[in-house]
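As you look at this complex, bear in mind that one protein chain is not there, while each of the others sits in place.
Now for subunit A:
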Amino acid sequence: MPNRPSRSTVTPLGLALRYCGTEVRQRVARYKQLILIGLLLLLPGVGEFNQLILYPLSTVFGQLEGLIGAWAAAAFVGVAMLWAGLHRDAIAYPPAAGLLASLPISRQALLARDLLVLALVSLPLLILLGVALVVSQPLGIVHKVLVLLTLLLATATAQLAVIRKAVIWGAVAIVSAVIAGRIHRADILPIMVLANLLALWKMPGHVLGKTGDYRQARFITGFRRDAISWTELHWRSIYQSAHGGYRLCLVLTLSLTALAVTLCRITDKPMHELGVLLAHGALMSGLYGLSFPTALSNQATYRAFLTSLPTRRFRRMVDMVVAVEFPAMLLGLGASCFASQWQIAALALFVTALLCCIQYLTYQRLPRHAVVIGLATAIIIIVLVLNIALFTGVF
């Protein structure tokens, strides 16, 4: 019997779902340590999580007609939009976008594909919404279903608006979510449902970048300078990398820096301060170090030409470390400003710089185990530095 290609790969939807599945798997594999650390950090804060996220979201489905529900609904849709923005690569493989656009695929098929893929990548958010629905206060089943339907459709519309760059329809979705969260009237909610269905139907198709890759097309207009250095070359390649580079880490690293500063301010023991700043430096260098594979693989791609240039290897190494780790050093510097003694700040910065260089070496020599080796090395160095400081009684 002749070999037949699997049906799952011959339809646009199957292709997108397979690509999306691969993307999600790769992301989970890449960030598994971070996901684990995040989950472990969340465990002690389940109560706060309830108070901060679940309770406001459950009021959307509750009897309370107030601002909390409206804000929670708008925030949910807003977060879903950002989430979709982060995952837009998963919707369609950018280099193939031009070819896909040339195929005779119906508008409905494309809509179905995009919505299904968006639903797949937004599964954690949908589960959260489901939990909020279950724990919400009693309300008529018809009302609950209508609110849920409005919110789901508003989320889908908003996410699709981000992917397809249709701002107006995104605004319609947010407004409808706010109304659904604030007014639980059975005569208003169906109108919101209809408005979202109309938005989904009327929304324009995919906007292709000039090159077929929207990331590049978007970026080109941003920077125009004649001179370009090695550092800038790496910096820009990381900035526009498929998985976000600096952008992906920014919220997390800023939050961790704020936490480190708070801990520094409330403790009156210099050794505690030093410990916090060292741990902060290790986390920053580790998180931003995740961009080393991008910079190194780009360098490998254009190796044939780059190696013909008369630049010393050490200089290239320094340039790459600076390009990848400069946000870590900046945040380390920011946190160190709040140290009570300059010696603590200087030591913390020195250790952060050292860890940044170690990150480069591990990613270059042992890329498969770089995260684990980087973390282990950081822990050993921090323990060593703290013990030396304790033993010598400097602080």
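By our rule, a contact is a pair of C-beta atoms (placed from the backbone, for glycine too) under 8 Å apart; a residue touches a chain by one contact, two chains touch by 3 or more; residues count from 1.
The rule is simple: contacts and distances are computed from a predicted model.
Chemist: Report the protein name recorded by UniProt for the chain absent from the figure; options are "Xanthine dehydrogenase small subunit", "ABC transporter permease", "Linoleoyl-CoA desaturase" or "AAA+ ATPase domain-containing protein".
Modeler: "AAA+ ATPase domain-containing protein"
Chemist: Return the single residue from A:Gln51, A:Ser255 or A:Thr307 that touches the missing chain.
Modeler: Residue touching the absent chain, from the options given: A:Thr307.
Chemist: Pick out which of A:Asn50, A:Ser229, A:Ser297 or A:Gln341 touches the chain that's been left out of the picture.
Modeler: A:Ser229
Chemist: What subunit A residues would touch the chain not displayed?
Modeler: Contacting residues on subunit A, toward the hidden partner: 210-211, 213, 216, 219-220, 223-230, 233, 236-237, 240, 298, 301-305, 307-312.
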